[in-house]
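A quick write-up on the structure given underneath.
A single protein chain has been omitted; all remaining protein chains appear in their positions.
By written order: A and B. Residues from 1 in each chain.
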Amino acid sequence: MRLAEVAERFGATLDCPEQGDRPVLGVAPLETATATDISFLANPKYTALLQTTEAAAVFVRPDFQGEAACPLLRVPHPYLAFAKCIEWFYPQPKPPAKIHPTAILGADVVLGAEVTIGAYTVIGDRVRIGDRTVIDSHCTLYDDVVVGADCRIYSHCVLRERVQLGDRVILQNSVVLGSDGFGYVPLPDGRHYKIPQVGTVVIGNDVEIGAGTTIDRATLGETTVANGTKIDNLTMVAHNCTIGENAILCAQVGLAGSTHIGNHVVLAGQVGAAGHLTIGDRTIVSAKSGISSSVPPDSRMGGIPAMDQTLYLKVSAAVKQLPDLLKRVRKLEAKVGG
Amino acid sequence: MRLAEVAERFGATLDCPEQGDRPVLGVAPLETATATDISFLANPKYTALLQTTEAAAVFVRPDFQGEAACPLLRVPHPYLAFAKCIEWFYPQPKPPAKIHPTAILGADVVLGAEVTIGAYTVIGDRVRIGDRTVIDSHCTLYDDVVVGADCRIYSHCVLRERVQLGDRVILQNSVVLGSDGFGYVPLPDGRHYKIPQVGTVVIGNDVEIGAGTTIDRATLGETTVANGTKIDNLTMVAHNCTIGENAILCAQVGLAGSTHIGNHVVLAGQVGAAGHLTIGDRTIVSAKSGISSSVPPDSRMGGIPAMDQTLYLKVSAAVKQLPDLLKRVRKLEAKVGG
Partner (left out) sequence: MRLAEVAERFGATLDCPEQGDRPVLGVAPLETATATDISFLANPKYTALLQTTEAAAVFVRPDFQGEAACPLLRVPHPYLAFAKCIEWFYPQPKPPAKIHPTAILGADVVLGAEVTIGAYTVIGDRVRIGDRTVIDSHCTLYDDVVVGADCRIYSHCVLRERVQLGDRVILQNSVVLGSDGFGYVPLPDGRHYKIPQVGTVVIGNDVEIGAGTTIDRATLGETTVANGTKIDNLTMVAHNCTIGENAILCAQVGLAGSTHIGNHVVLAGQVGAAGHLTIGDRTIVSAKSGISSSVPPDSRMGGIPAMDQTLYLKVSAAVKQLPDLLKRVRKLEAKVGG
């Protein structure tokens, strides 16, 4: 590829057109880019790297001002251009559409066009799978599962009875959708009586779910994840939760039962939320926080239990002064006869 | 089904016997119940919902006083009646007892009556499986495993060498029992020498274990979970732990090695416990807490590190005042010449 071709493909303005013949072979971050790599600058924090990068060229915003050691490609969204450049330079091979002879299909399975099913995958009765969906090896789809079109289900995923996926859903390896919710009736003698978990899980379009994540089926009704939401690895979504659109749940987040997460919410890594509460749209919760009560839209929360993030930052700073504060108060008491 | 039949089956008193002919088709929570659903009221907090629910009838306690928009079914344990109603209305089909032709059985395997083994499940040598137990697809039972009667093992579970399950044990998908404990001898040069993990895991009767949970085998001896205990998803129980009867471990709990959890203990979500300590019977630990030392029976604990829950609630409230407190002390110091 030549630099001019990159510029043309992304509608970028190349500020040294005379360099348009420069060869481009790959994509890399500013620090590690070599003379044939394209890179990008999205966060102004890294502007200084532009002066030392060895990249062939760098995507920057149209109004970028500053020096650079290499040609600049001005585009409205440099980070997006970078992502699309990765797609272009490193195309991911799609396995050929075929049903592996060791895949086991139940009765009345309905497969769309060009479906791929990997070795040793087991598909239950009455399962429906949409066009062009790829399911890798060692998956189990229980009876009555519905999978949309253009999904990618990596190996070792489990979709329990009646789970539904929309279109373009990506499940990384070893995801479990529809395991039983954790619900018991406490008996007077201390034993726990299992409440049958007869609901299911419904996943919208364009959702991605990380490796090892588990989403429990509803006791009755549905546990839901709406369109466009992305969930990272080893996250736990309990029975009867609902998660809105385009939310981000980072790794190892845990949601207790019947909790409702709004649209565009961001829960950072290892956040936990208690059950039966609502986290309003566009709320951002910082890593490791514990949400113990409902939160209105547009909140910024942090801490265990979570409080307003601004207050939390002040508390986090103040807490380090606490041992010293105890001494100071003791001294004051001595002075005034406390 | 008719309402009178529901009343009869659960020994409930129907307070409007003239409504006994009303049809009942399902079960639902108070908020979402329709005119043919049975619901229940166990927590007085939700009493107001009785006035607006559209349910066909609601299980309540015998002494319930209050208005309701629908007939009441008085029973000693409304929540239990509700759970049993779900069982009744939504019977879970049990797969027919058969050994799938692709299941691989080792030498000297002993199967009870009416055992089911799913596709591509691999059973090692000398494994014993009790009557009516159902094992789904893609499980691996290593050599010398013992599984009791009436167990339900969902797909992708692993039972490593010599692991033992009691009767009526439920393993949700992708549970790992008997992986090696995390034990190493630190060498003078900084390397870690692996200590062979030659013990095993022993699970009692009526235990349920959630999806993706891992329980490590003992270094020597046994890691144990006693009768009736329920463990939620993505929980980690380290080598040589012992967990008592009827305990509840919520999702993403982590126990370090050789820790002992008493009977009827409740560990809420994301709780961690350090190793080599004892948590006394009936102790309740609130979510996200970190137990760093042994705790006597009947404790209520919270915080990191955990303290008495009453104190923890006070500390949690007080900590928000800390930035303000710093200012107040500074002001006091200025006044008295601190």
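Some points to look at:
Note that in this section a residue touches a chain if its C-beta (ideal position, glycine included) is under 8 Å from a C-beta of that chain, and two chains touch if they have at least 3 such contacts.
Here the structure is a predicted model, which is why all the values come from computation and not from measurement.
For the chain left out of this panel, the touching residue among A:Arg22, A:Arg74, A:His138 or A:His260 is A:His138. For chain A, the residues touching the absent chain in the complete assembly are 27-29, 32, 77, 79-80, 82-83, 86-87, 90, 92, 102, 118-120, 136-138, 154-156, 170, 172-174, 206, 208, 210-212, 228, 230, 232-234, 245-246, 248, 250-252, 263-264, 269-270, 287-288, 304, 316, 319-320, 322-323, 325-326, 329, 332-333, 336-338. Where chain B meets the omitted chain, the residues involved are 104, 120, 122, 138, 140, 156, 158, 160, 174, 176, 179-180, 182, 184-185, 187, 190-196, 198, 212, 214, 216, 219-221, 234, 236, 238, 252, 254, 256, 270, 272, 274, 290, 292, 304-305, 307, 311, 314-315, 317-319, 321-322, 325, 328-329, 331-332, 335-336.
Keep in mind that, in the parts below, only the chains that are shown with their structure count from here on.
For the two copies, chain A and chain B, the CA superposition rotation is 120 degrees, given to the nearest 5. In whole angstrom, the spacing between the mean C-alpha positions of chain A and chain B is 26.
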